[in-house]
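The structure that follows is given in the form of structure tokens.
Missing here is one protein chain; the remaining ones are kept as they sit in the complex.
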Amino acid sequence: MLLIRCPYCEEERPELEFRNAGEAHIVRSANIAGESEDDFEKYFFIRANPKGVIYERWRHIHGCARFFNAVRDTVTDKFVMTYKAGEPKPAKLPGASK
Amino acid sequence: MAKAAAKTNAASASVERRPALAGRALSAPGVKVEILPPAERISLRAPEASLAALSKGLGVTLPTKPKSSATKGGRTALWLGPDEWLIIDESGNDPLADCAKVSALHSAVGISHRNVAISVNGPAAAVTVNSGCPQDLSLEAFPVEAASRTILGKSEIVLLRTAADAFRVECWRSFSDYVFTFLSEAASDAAN
Partner (left out) sequence: MNAAFRIPGAGRLSQAKTASFSFDDKSYTGIEGDTLASALLANGVHLVGRSFKYHRPRGFLSAGAEEPNALVQIVRDDARKTPNVRATVQELYDGLTANSQNRWPSLAFDVGAVNDIASPLFSAGFYYKTFMWPKSAWKSLYEPKIRAAAGLGVSPDRPDPDHYAARYAHCEVLVLGGGAAGIAAALAAAETGVRVIIADEQAEFGGSLRFESGARIDGENGFAWAQGAIAKLKAMDNVRVLPRTTAFGYYAQNFVGLVERVSDHLKTPGRELARERLWQVRAGRVVLATGAIERHMVFADNDRPGIMLASAARTYLNHYGVAVGRNVGVYTANDSAYAAAIDLKKAGVNIAAIVDLRDNPSGSVIDEARGLGIEINFGRAVVRAGGKLRVSSMTVQPKNGGGERTVPVDAILMSAGWTPSVHLFSQSRGKVAFNEETRRFVPGTYAQDCVSVGACNGTDGLDATVEEAYAAGAKAAKDAGGKDSGIKAGKGTKPTVDAGESWSRGMLGAAPGAGAGTTVKAFVDFQNDVTAKDIRQAVHEGMHSIEHVKRFTTNGMATDQGKTSNMHGLAIAAETLDKPIPQVGLTTFRAPYTPVTFGSIVGHARGPLFDPTRRTATHGWAAAQGAVFEDVGQWKRAWYFPKAGEDMHAAVNRECVTVRKTAGLFDASTLGKIEVVGPDAAKFMELLYTNPWEKLEPGRCRYGIMLREDGFIYDDGVVGRLAPDRFHVTTTTGGAPRVMHHMEDYLQTEFPHLNVWLTSITEQWAVIAVQGPKSREIIAPLVEGIDMSDEALPHMSVREGKICGVPTRLFRMSFTGERGFEVNVPADYGEAVWEALWAEGQKHGATAYGTESMHVLRAEKGYIIVGQDTDGTVTPNDAGLDWAVGKKKTDFVGIRGMARADLVAKGRKQLVGLKTKDAKVVLEEGAQIVEDPKQAIPMKMIGHVTSSYWSENCGRSIALALVAGGRDKMGKTLYVPMPNGTIEVEVTGMVFVDEKGERLNG
């Protein structure tokens, strides 16, 4: 069972309290009704599913109930960092050489 | 204290209140698990700007530190999230009415009947709760007055440490049978 740092509870908590909520930083258009078929397809159906670093949403559903964002490595299954919902994608990851 | 709460409601009621699992209790070596009497509760949601007014209205300072609580005059405010508090009143007063007098932006919803409270008391209390709760319940990590929504087995609970060896476990009404049974079974093993 993983330990996940909740940016609202400001501590690591057991994975059982959390739920994954898919890829992060996918913006819902303010004018979604007017989106083209292609744009809507990209928004709703297409996901990066990378091998390596992924930006994803989690919810501390059985804790503070907040959604937040996490950077996780899909190869090692290690969390690189977590940050609050609405905060921008981190420009630089801790420990990253690039 | 809670009897008074039941009484105020019962004063005008022509039907009886039948709390879930009323009176159930289990004693095991080192720990006692028992259903607590009804209490008044609200789920309070509010932005930071409203906290001072609400604290004043409720008579208890709403804590802003994660995993913490504050108690005053039989009323406890548990921090559940950055804009969420569980208010439990055991003195028979109505926190919903108190919030209604506060004009600052907030949401107060009555949930007195939604939750059932169970006390877990005794030197083996932490081990009992840890039978199904994955959090670190040492006094360093989860001190007296610490409060958190978390998991017990397959149920969500709100956990409040009321003393070094005492916890208040709150769960939804229909989960109370499961939670009480779980804690009872765990209690029987906890002293080992």
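Labels for the chains are A and B, by order of writing; each one numbers its residues from 1.
Quick note on the criterion: a residue touches a chain if its C-beta (ideal position, glycine included) is under 8 Å from a C-beta of that chain, and two chains touch if they have at least 3 such contacts.
Remember, predicted model here, so these are calculated numbers, not experimental data.
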Residue numbers in subunit B that touch the chain omitted from display: 9, 12-20, 38, 43, 45, 47, 83, 105, 107-115, 127, 130-138, 141, 153-155, 172-175, 177-178, 181-182, 185-186, 188-190, 192
Residues of subunit A (touch criterion as defined above) contacting the omitted chain: 1-3, 14, 19, 21, 28, 32-33, 35, 37, 40, 44, 57, 59, 61, 65-67, 77, 85-86
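Operating definition for what follows: only the chains that are shown with their structure count from here on.
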Euclidean distance of C-alpha centroids - subunit A vs subunit B, Å: 31
In the complex with subunit A, residue positions of subunit B that touch it: 66-67, 80-82, 84, 134-135, 148-151, 156
Subunit B-facing residues of subunit A, complex: 1, 8-11, 13-14, 16-17, 62-66
